[in-house]
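Handing you this structure, nothing more for now.
The complex appears here without one of its protein chains, the remainder shown in place.
Note that the chains take the letters A, B, C, D and E in the order they are written out, and that residue 1 is the start of every chain.
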Amino acid sequence: MLLGMGSVFLFLTVLVLAMNGVSRLAAPYADDGARGYPRHQPASATAGNESEEIVAVISAAISRYRNRS
Amino acid sequence: MLLGMGSVFLFLTVLVLAMNGVSRLAAPYADDGARGYPRHQPASATAGNESEEIVAVISAAISRYRNRS
Amino acid sequence: MLLGMGSVFLFLTVLVLAMNGVSRLAAPYADDGARGYPRHQPASATAGNESEEIVAVISAAISRYRNRS
Amino acid sequence: MNGAEALWQSMGIANMTWGQLLMMLVGCLLIYLAVARKFEPLLLLPIGFGAILSNIPEAGIAQAGGLLYYIYHIGIETGVFPLLIFMGVGALTDFGALIAMPSTLFLGAAAQFGIFATLIGALTLNLIPGFNFSLADASAIAIIGGADGPTAIFLASRLAPDLLGAIAVAAYSYMALVPIIQPPIMRLLTTEKERNIVMSQLRPVSRLEKILFPFTVLLLCILFLPSAAPLIGMLMFGNILREVGVVDRLSRAAQNEIINIVTIFLGLAVGSKLSADKFLTLETLGILALGAVAFCIGTAAGVLMGKVMCKISGGKVNPLIGAAGVSAVPMAARVVNKVGLESNHHNFLLMHAMGPNVAGVIGSAVAAGVLLAVVGS
Amino acid sequence: MNGAEALWQSMGIANMTWGQLLMMLVGCLLIYLAVARKFEPLLLLPIGFGAILSNIPEAGIAQAGGLLYYIYHIGIETGVFPLLIFMGVGALTDFGALIAMPSTLFLGAAAQFGIFATLIGALTLNLIPGFNFSLADASAIAIIGGADGPTAIFLASRLAPDLLGAIAVAAYSYMALVPIIQPPIMRLLTTEKERNIVMSQLRPVSRLEKILFPFTVLLLCILFLPSAAPLIGMLMFGNILREVGVVDRLSRAAQNEIINIVTIFLGLAVGSKLSADKFLTLETLGILALGAVAFCIGTAAGVLMGKVMCKISGGKVNPLIGAAGVSAVPMAARVVNKVGLESNHHNFLLMHAMGPNVAGVIGSAVAAGVLLAVVGS
Partner (left out) sequence: MNGAEALWQSMGIANMTWGQLLMMLVGCLLIYLAVARKFEPLLLLPIGFGAILSNIPEAGIAQAGGLLYYIYHIGIETGVFPLLIFMGVGALTDFGALIAMPSTLFLGAAAQFGIFATLIGALTLNLIPGFNFSLADASAIAIIGGADGPTAIFLASRLAPDLLGAIAVAAYSYMALVPIIQPPIMRLLTTEKERNIVMSQLRPVSRLEKILFPFTVLLLCILFLPSAAPLIGMLMFGNILREVGVVDRLSRAAQNEIINIVTIFLGLAVGSKLSADKFLTLETLGILALGAVAFCIGTAAGVLMGKVMCKISGGKVNPLIGAAGVSAVPMAARVVNKVGLESNHHNFLLMHAMGPNVAGVIGSAVAAGVLLAVVGS
């Protein structure tokens, strides 16, 4: 048991060290603006655009209507 | 042949009985408002909502226009 | 090598002939208005229809509004 | 030159037998029916293509070491493919119409009469010189009357692997011919008044009932007909995946990925059994004839049972829906709907015909189980 | 009549043993837990159904020539299915939280203490007459403490195929019981003040780090623990498919088609090992008991290590997240979050618990590799 737990801990300790090393090495090359946690996109983006479009269309229609009258 | 047809009928008769029994047993626990047949959702639901939205937007635009003039 | 290249060329020559034959045979039965190359569908088709719809709705709304006033 | 000779000797032209040519034409015919006539295209197209591939001289695609050989060996010989198809069918099937009206199971039972009549027919055919069907062969042929492709392939792979190609082709062909074969029989056996009967709307079915249904069927199968357990079990497993609502990932996999992939391979593998020496025999003609008879008898039996139920219920059941008991989901139910509309433009029987239609699937599987239990042991 | 006799003799009723009946009830229980309680339904539903199918008398679905026999033979005996699941898990897992805070690997390591404690426990159990676990058996049982289904199945298929059914059922059951088993232990071992600790937001992780991470893990695995290479290798392969961003087709296939299809078959095949003679033994009781103990010890060890890290970091680490080190992704992390919210309504620990949670997966695979290296050779 000691052997087993020891091996697991040893392995993961080395992994922690390796990961820290890799992170330090990789830091200068991180190109993509470091994606953080959590990153949600506004769900209503499309809806927003659509209604803006509608408003634009309506404005145009109304101005056309105005010009006619 | 008799044996075969007999077995099939026997089996399915027992199944009919069992299903009736199960239905009766299950009836009190049916929790989800008993989905009926046929249940079609109006295909134009979305379209409907959309045009309602458009109408609402238009009404708003028009009333705004009215107030201005 | 001669044999190999010869076989490949022979085979594909026969295929060219066969394809020409098939195309001629198939020509009278071509039912679907002969899809050409390249055939891109206008990406804004739906959008177009939608905005047409919107314009129609608006026109209707405006004419209704006109009648009222 | 040695190479040129090897090349010429390898050419199809130099090795083609008449039998192979004929079988490739059969393959083309199946593809034509699938594409131009939309006869069960999902199966007949791969079967037809498999027939062509496996009859190419010198290519050996269906012989040991070839692609179709492996697919057949792994998927059909073991019975795995039809069972996976059945799982997918279960996941795709809504048994609600049957649960709402369990008595339609009798229609699904009656339509299996074609199976057992054909069994006798096949044994009778042995009186004609040239035919020599064993009981196992006859049973595998008879199942064509069940109008259920996977069941037919499963049973044939267990009882008569040599006849599998002809049986599968017959089963799917007749399933495709439902709109042509059934209507005359349906009109002949029913009166205009009967065809006019409007059925009351089906009662609603709760989610709990839909979940309990597959367990009920499986329980009876375990108790009384374990030989049908592979078929019924996988059908009901698929249906459970569909109905429980907590394993949507698996349900989708059964309804799409698995059934689509397996359908391609099943079709190709069945087609690989359409080799000249196995298919171009007198027996195949017998199988095709028996299959047609089985199908007609099944339809007739279903309609007649429909008439009985009409009588018993006091005219509440339209006998036409009995014809849907042969399975061939959902084609047979659509045919019922169409024939019904001919008599009464406002009488939509589709939902009522779905009951006997899915009952027919269970009925065929039960019949297959009975045949396996009696013959297969 | 001969046929009728054959039919009767084939009936389940006439052949059912008590053991089979009991195992079918066990199968029903698993399905009930999966459907009504949502206990790991993706696995327990197919396992339960496989248990029913394989215990149907006379049907032989799990015996040579039957569907479940083939699936088990091809997928589990070879170890292929758990490895493919691991590939899918890798493709579904975002290791970002772990990369942001590598020290959580210690929590994932500590939680494996349950595995090795159970190993001793299983060997101790041999003192009781009736138990006779070999070292290989004990190791396979101990892995239940890792709370990782595919790892447990993989190890059991290598070290103790006979116990595979019981081990898999125990592993998935306890994984499902995480929300019930863990909270009391977590509350017992931590103070209110500790549970209140708010952790600072995780640092952002660059795409390059995410790509390099699987290679780092694999490199260490190659150097120090090749026996864990199949598990770690496939896990990291799936993760690479996910992170590199140039093979989206393959990543999607691993995340959906492959893992879904394999999950259905894996479940059915594991269920086929729930036969009466293998499962209804004293040993199974021992396995279930040991599994529960392993699970509790693992949780406790994780929390205690969390307390150590809390001390060392000067109170920056909430010890609760140590409980997530047992794996059981993402359930264990959610439980941590829930228990944390009980103490402080604004303290969301989910993201911080994901680190030890995915570390637990790696930890279990490493522990499995150690067991394979020491015992398996």
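Rule of thumb we're sticking to: a residue touches a chain if its C-beta (ideal position, glycine included) is under 8 Å from a C-beta of that chain, and two chains touch if they have at least 3 such contacts.
Here the structure is a predicted model, which is why all the values come from computation and not from measurement.
Engineer: Omitted chain: which shown chains does it touch?
Structural biologist: A, C, D, E
Engineer: Using the document's definition of touch, tell me which of E:G96, E:P230, E:G271 or E:G340 contacts the absent chain.
Structural biologist: E:P230
Engineer: Touching the left-out chain: which of E:L83, E:L189 or E:L288?
Structural biologist: E:L83
Engineer: Touching residues of chain C against the unshown chain: what are they?
Structural biologist: 1, 3-5, 7-9, 11-16, 18-20, 22-23, 26-27, 29-32, 34-38
Engineer: Contact with the hidden chain only, please: which chain A residues?
Structural biologist: 3, 7
Engineer: Can you name the residues of chain E that touch the chain not displayed here?
Structural biologist: Counting over the whole complex, chain E touches the hidden chain at residues 78-80, 83, 211, 218, 221-227, 229-230, 233-234, 237, 240-241, 244, 246-247, 249-250, 252-254, 257-258, 370, 373-374, 377.
Operating definition for what follows: only the chains that are shown with their structure count from here on.
Engineer: To test your reading of the model: what rotation angle superimposes chain A on chain B by C-alpha positions, in degrees to the nearest 5?
Structural biologist: 115
Engineer: Return the chain pair with more inter-chain C-beta contacts, choosing between B-E and A-E.
Structural biologist: A-E
Engineer: Can you give the whole-Å distance between the Cα centres of chain B and chain D?
Structural biologist: That gives a centre separation of 30 Å.
Engineer: Taking each chain's centre as the mean of its CA atoms, how far is chain D from chain E in angstrom?
Structural biologist: 41
Engineer: What residues in chain D touch two or more of the other chains?
Structural biologist: 224-225, 370, 374
Engineer: Would you please write down the residue numbers of chain C that are in contact with two or more other chains?
Structural biologist: Counting only residues that touch two or more other chains, chain C contributes 54, 58, 62.
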